[in-house]
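Data first, discussion second: the structure below is written as structure tokens.
A single protein chain has been removed from this complex, and every other one stays in its place.
So, chain A:
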Amino acid sequence: MESNLNVPLSPEQRKAKPRRNPFQKEANVAGWLFVSPMVLGFLALLLGPLLLAFYMSLTDWPLLGEPTFVGLDNYRAIFQDEEFWTVVGNTFTFAAGLVPLNIVLALGLALMLARRLPGIGIFRTAIFVPVMTSLIVWAIVWKYLFATDTGFINQILQMFGITGPSWLYNPQLAMPVVIVTSVLKNVGLNMVLFIAALQQVPVQLYEAARIDGAGKARQFILITVPMISPTIFLTTLLTIIGSLKVFGQIYVMTQGGPGNSTKVLVYYIWEKAFKNFEFGYASALAFVLFFIIFVFTLLQWQYRKRWVFHEE
């Protein structure tokens, strides 16, 4: 039965599972004992709640009082909920702004930083430090820098005689501000992954291309991009999934406002569950989020086969 599953096994592992191994019984006992804490924890704290969450999404479940089973009503209500569509739109706007900006900036920085040049460590560190910082601290400081009259950004603008806008109180500007500050927070992580990938591209390929007369741009398109495409794939996927789950910076910087202009899906789930205590509805929303992330993962997985140059 297990052999149908697509888990890659090393040749030694395959050999290690003969039909009648006298040690098989011992291995079964030891193996299950070793994984039992993790598996029990997983059943109680992940799988159990997941199933309960699904049941909750089919009920009307208030903070106090009895839950009542309502079938698919919550899901039906979600699709008629205008706020829901705004929130989904905002979530995709956030992802659509953040992901390309993050990947392009991370790749550009990695290309500059993958070489061994004097002082390169300082730049790498400076760009990576925000990754280490608490998201909340980061969001608080940027909220302050973008303050309307007294913030640093507007003070700088004023030096040039420009009266800056009220960034976070402007429905058109709040989301871009959140996107840019989020990119700055996390770009270092993707950058490090790209640096690692770039350093593994064989130098001979570039030398051969140079002899053939390929310029920098052609080398980049014909050698660099294909060679690091698995990393591009992985970072893009993880950044998309991460951006669909954005919460902390929204909570601190805008609380979903002004209006509903930065209210994203997780913020909406949190609001419904822990402010309004509509647990059933919030659970249904959470499953919609789960479904969206699931679809993205599958799509990426399918597409990967077409454009990723080499797979392990």
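Simple rule for what comes next: contacts are C-beta pairs under 8 Å (C-beta built on N, C-alpha and C of every residue); 3 or more make two chains touch, one makes a residue touch a chain; residues count from 1.
Here is the rule we go by: contacts and distances are computed from a predicted model.
Note on the omitted subunit: UniProt lists it as "Carbohydrate ABC transporter permease", one of the names in "Carbohydrate ABC transporter permease", "Dihydroorotate dehydrogenase B (NAD(+)), electron transfer subunit", "Hydrogenase expression/formation protein HypE" or "Lipid II isoglutaminyl synthase (glutamine-hydrolyzing) subunit GatD". Only one residue in the set A:F69, A:F152 or A:Y303 touches the chain that does not appear here, and it is A:F152. For the options A:L72, A:A96, A:I162 or A:A196, the residue in contact with the chain missing from this view is A:A196. In the complete complex, the residue from A:L45, A:L72 or A:A208 that touches the missing chain is A:L45.
Among A:V70, A:L113 or A:I232, only A:L113 touches the chain left out of the display.
Only one of A:M56, A:V88, A:L107 or A:I240 touches the absent chain when the whole complex is considered: A:M56. In the full complex, chain A makes contact with the omitted chain through residues 1-2, 5, 7, 9-10, 12-13, 16-17, 24, 27-32, 34-35, 37-39, 41-42, 44-50, 52-53, 56, 109, 112-113, 117, 119, 122-130, 132-138, 140-145, 149-150, 152, 155, 158-159, 184, 188-189, 192-193, 195-196, 231, 234, 238, 241-242, 245, 247-248, 251-252, 266, 269-270, 273-274, 279, 282-283, 286-287, 289-290, 293-294, 297.
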